Structure formats: structure tokens, C-alpha cells
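What follows is a set of notes on a single structure, which appears directly below.
Here is chain A:
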Amino acid sequence: MMAIFIRGGRVIDPSQNLDEELEVLIEGDRIAALGRDLSPPPGAKIISAHGKIVAPGFIDMHVHLREPGYEHKETIATGTRAAAAGGFTSVVCMANTLPVADNVGVIAYIKEKARKEGMVRVYPVGAVSKGQEGEEMAEIGDLASAGVVALSDDGRPVMNSLVMRYALEYARMFNLPIISHCEDENLANGGVMHEGYMSTVLGLRGIPAAAEEVMVARDLILAEMTGGKIHLAHLSTAGSVRLLKEARSRGIRVSAEVTPHHLCLTDKMVETYDTNTKVNPPLRPDEHRQALVEALVQGIIEVIATDHAPHAQEEKEQEYDYAPFGISGLETAVPLVITCLVLPGQLSWSQMIRAWSTNPARILGIPGGTLAEGSVADVTIIDPDREKEVDSQKFYSKGRNTPLTGWKLKGWPAVTIVGGKVVMEEGQVLE
Partner candidate 1 sequence: MDLPVKANIMDAEELRRVLIRIAYEILERNKGTQDLVLIGIRRRGVPLAQRLQKIIEELEGVKVPLGSLDITLYRDDLTTLTVYPRVQRTEIPFDITDKKVILVDDVLFTGRTVRAALDALIDLGRPKNIQLAVIIDRGHRELPIRADYVGKNVPTSLKEEIAVQVQEIDGVDQVLIRELPQEAQGP
Partner candidate 2 sequence: MALARKDLLGIKDLTPEEINLILETAGPMKEILGRDIKKVPTLRGKLVVLLFYEPSTRTRTSFELAAKYMGADTVNFSPAASSVEKGESLKDTAQTLEAMGADAVVIRHRSGGAAAFLARTLKAAVLNGGDGMHEHPTQALLDMFTIKEKLGRLEGIKVAIVGDILHSRVARSNIYGLTKMGAEVRVVGPPTLLPPDIEKLGVKVFFRMEEGLEGVDVINMLRIQKERQERGLFPSLREYMNLYKLTAQRLKLARPGALVLHPGPINRGIEIDPEVADGMQSVIKEQVTNGVAVRMALLYLMIGGGK
């Protein structure tokens, strides 16, 4: 493999508290050197990163790759290309496939497919319960040995608190975190958007903030009780933030993530009944959004994750009530957060990189998240000046379901390097 020399970029690596102009030398699949006044070895590929940000590869710890079972929405091949295009070097894929990833067979299938057709690193999540039914624990030991990095029934909550308790306790012996989709299905009551003024105006069934907060509270209590490791997926309300803050201040073992759309968009967008705004948890009013941003800035929420949920066009081209939940997020996530939060100065570059690389790697115990010499050569280079209009028809993902079509975003990923191999350059995925 050709050596790669990244020249002139502003290297921001929160794992080493670095933020300065440095050269990066990659040899093989490792970071060989990081420093000033390095010179490229003969024959090295030289990437000029002047004016750009060089960061440890971004890890999206919440992605739905849909394979096996829903290949019309996304496949491992298309989903990982979307990831590469979006600046991600690793994705963590959720277990709500068909069949559900609750057994070694499905996990092995995903890993094999990812090895053959994937463009970035793929880390599968195993189901918490058999068939994600929320009733009986899945064979967690088997899943652990098959190489899952976490457990989750994401897409559905584990409604039964006793099942959740046992899973948290049991998963401890494998040191696997449980990623919890916090939603009380009874309170959610068939809702399709946030319950509030906008749902009243639009005459759509609402999902109250309480539907999430009740489950966040339960999970925090169970995490404290069991000592299990819990990660709260896609938090969306100010109340969840308050609960999380309190729990963390008492040292409970919990981490949490927030999506770019919950950080940047509000339920005002539902006004046109664009089904691409239909997502679970739903877009919330601005006071919730602001609380999430603040929590991210303060490090109470440690991770940004897309909850990339691709759907086929005809599935979204329906009545709002009937359309499935989800936003195709991989290819807009990074510029959206940069445009909405980083460039206006609300979130620093290093805070963003910590939340999208350093922290997910630490929470899941997977390679990456650092540019330290000797670590895997996963690198994301961002061009903070590049401005482009979102065009979902040009997505690598099969899921064109984004509410951002036509938005001008600034700060696009310029280069994605996975294990010392350039997989994306200037928005083009390199086959």
C-alpha cells in the first residue's frame, strides 16, 4: 500500500489534545508519524490539506444499514459508500434487520458482507431480546463472541423493565453497552410528530416529550441499580438532558448521543407535511433543541450519531401518518452540524470531533478515535470553506429521505481515509 502524506492541515485530535498545523504520515494501515517539518517518503501520495481540518476518522455509532432483509432501502454496499462520502470511517449498524440480528448467523453475514462489499469499517450491534420482541433475552454470550460491539433493540424500546434489568446485568460479564431507544410506547400512543403547538395546528398525533423522558428515567435508575453500561440513543428533549445531567453528576455509568437533526432542526419543519421530517424521536421545538446543543457543548451528551435511517422513495411518498420514520443522514450530517453549530461558534471543532470520533471509540472500545502514532490510519479531512447545496438525488445512499434538499451547507468532508486507504476524495467515493 502506498504511503500517504497529509500536508499543511490543521490537525485536531482531542485524544491527544492537539490543535495545530501538523503533517501526518501514513504507512500501511497505521499512522506512522505526526509532526512538524516531516517530509514525504519517496512515492508517497501527497494530500494537500491547507486550510482544512484533519481529524481522527469519524465514527457513526448509530446507523441502519438495513441488510439483511430491507435491501430496497439500503445495503451494506450503498450504506458504507454513503458513510465514506459523508466523512465516516466506521459505522455501527443496528440490529433491526430481517431477520433480526439476534443470533450469530446474522452477525456473521453482516461482517462477511461488510468485508466483501463495505467501504468503511462496519461494527454490528446485536439485539437485546430475541426477535427484538422485548420478552426474552437474546443469546448475548453468543453475540459477544461473534463480535458485536453493543446490544440494542433500537427501533423499538425494551418496554418491560424486568427484561431491561436482566439484560443490563447479564451484559456486564461481556462488558457490552446496551444502547437504549428510550420511548414509552403507551405514551407515544401512535404519534407521528412532537406533541405540542405544531401537532395541534397540523392535526397530527403527537408524541409527548414525556414518552422519552419516562424511559430515560427508568433506564438511568436501572443502570444505577445494576451497574450495567447503558448508552442512551438519540436523545431529543430538555427533560432527558436534565435527567442525564443529574445521573452523571452522581457517577452513574451512562453515555448518550444526539443526532444532527435534533441539534439543528425543529418541529416547525413539519408544517409542510414533508414526510422526510418524520423521524423517531420526532423533531422538537427550539427550547429542546437548545438544551441538546448546550448538553453537547458541556459534554453531558458525549456523542453525535446520525441514526441514519434510509427508506425507499415510495415508502416516504405517502400520507404523513403512513410514511415510515427516519432520515437518511450520513451524507449531510457533518456539514449540517458544522453549518448550524460550528461555524456560528456554538460548538468548537474539537468538541465536535470528540463527539464524533474520540468518544464513540472509547465507549464501544473499537479502534480509531485518535491520530496517535501507531494507531489505525482512519482519517477524516474537512474543508470548512466548501459550500454546496444538498441534492439527495446524488446520494450514495439508497435512502433519499432528507428534509434538507435544497439547503446550502458549508463545511463538507473532503477526504476519508480508512486503514490507510483513501476511500473518498472531494465527495467522490473511490472504488
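Regarding selection, all candidates are chains of the complex that A comes from, given by their letters.
As a working rule, a contact is a pair of C-beta atoms (placed from the backbone, for glycine too) under 8 Å apart; a residue touches a chain by one contact, two chains touch by 3 or more; residues count from 1.
None of these values were measured; they are calculated from a predicted model.
Looking at chain A and the listed options 1 or 2, the chain it touches in this complex is number 2.
Residues 195-197, 199-206, 272-273, 314, 317-322 of chain A touch candidate 2 in their complex.
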